[in-house]
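Of the protein chains in this complex, one is absent; all others appear in place.
For chain A:
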Amino acid sequence: MTTGTQAPRVIANSYTAGKLPRWTPWAVLAVALVVSLGAAAIMGSPEGEFNWILGIIGGVVLFVFANWLLSRLVEGARQATNRLITSLVTGAFVLALIPLIWLTLTVVVNGLPTFLNGTFLSQSMRNVVGEGGGALHAIVGTLLITGLAAVISIPVGLMTAIYLVEYGTGRLAKGITFFVDVMTGIPSIVAGLATYAVFALIFGEGVRMGFAGSVALSILMIPVVVRSSEEIIRLVPNELREASYALGVPKWRTIAKVVLPTSIAGITTGIMLSISRVIGETAPLLIVAGFTASMNYNPFSERMMSLPVFVYTQYVSPGTDAQFYFDRSWAGALTLILIVALLNAIARIVSHYFSPKTGR
């Protein structure tokens, strides 16, 4: 080993000549923010109000420009463009976080007091004007309607996915794949209108029932279940199927005992996510399930409230003392977000702990 004995030669690295040090952007950002916030403070001082939002926006704009200019002067046009784009791309990401944080904070701040007031989770809106009342009828309605939708969608969606992966060949399978994709894009309100059209033929004009809401949600949910299950079932290695066939196991038992157990974690995750997708749907329920202030446990007759519709109606048609209605609306939104977050968390946990380990 001769290389080990040589003393490391220290040379001035000519490749870093004409380049800015790595900490430059951070330093420029700090200076720009200080300058801009200072300017905002001085300009705002006569009125005594300090517009920090304007200050930060100005600081970021100043940083992007200064960073570009500095790089243009020292490193040349190509590097300057590169730095400009890096700033813009990072800025786009930060920009997208603003509504997420803003929305979450507002919902929690506005919704939490009413959510915890004791009556919100234990009473319906029957005979309530102004303060008090709750969303129990809407929560029950949402659980019933979404539950029924899941009962319809999961078997149909799962069997379709099995057909597409295990049986489907030729034009029919291609057609189903294409139309499932197109179905993913059906506007939710169109699903509601179509369901109304069908139920109006059977039960007469002006029909409203919880079950119709479930059917409308199924139209939206089935394609999501199909897509996610199909992708997961495709991941099951063919060797497993072939080993099963080699032992003389019939195809349907292979699917039921080998393919589905292997992919059950992924399928569960997909189903959870699809439920969380449709549980927040408002428009179709507004049309076919209607809205009411009373409790209704029977999805096959009469109007049935659901949480999204509760949020909507409390907001758009407040009575006297509108603030109580707005508060209930925010609390409903908080409940909805909590349910969706819970479903998403369960989905992630299931997929993390129960998915088969890849590799050997």
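Remarks
Here, contacts are C-beta pairs under 8 Å (C-beta built on N, C-alpha and C of every residue); 3 or more make two chains touch, one makes a residue touch a chain; residues count from 1.
Just so we're on the same page, contacts and distances are computed from a predicted model.
Only one chain is not pictured, and the protein name UniProt records for it, out of "Outer membrane lipoprotein carrier protein LolA", "Xanthine dehydrogenase family protein molybdopterin-binding subunit", "ABC transporter, ATPase subunit" or "Phosphate transport system permease protein", is "Phosphate transport system permease protein".
Among A:166, A:231 or A:302, only A:166 touches the chain that is left out of the view.
The chain omitted from view is touched by exactly one of A:70, A:183 or A:264, namely A:183. In the complete complex, the residue from A:102, A:203, A:297 or A:354 that touches the missing chain is A:102. Contact with the undisplayed chain is limited, among A:61, A:129, A:197 or A:240, to A:197. Taking the complete complex into account, residues 78-79, 81-82, 85-86, 88-93, 95-97, 99-100, 102-103, 106-107, 110, 155-160, 162-164, 166-168, 172-173, 175-176, 178-191, 193-194, 196-198, 200-201, 205-206, 219, 222-223, 226, 250-253, 255-256, 276, 279-283, 286-287, 290-291, 308, 311-312, 315-316, 326, 329-330, 333, 336-337, 340-341, 344 of chain A touch the chain not shown.
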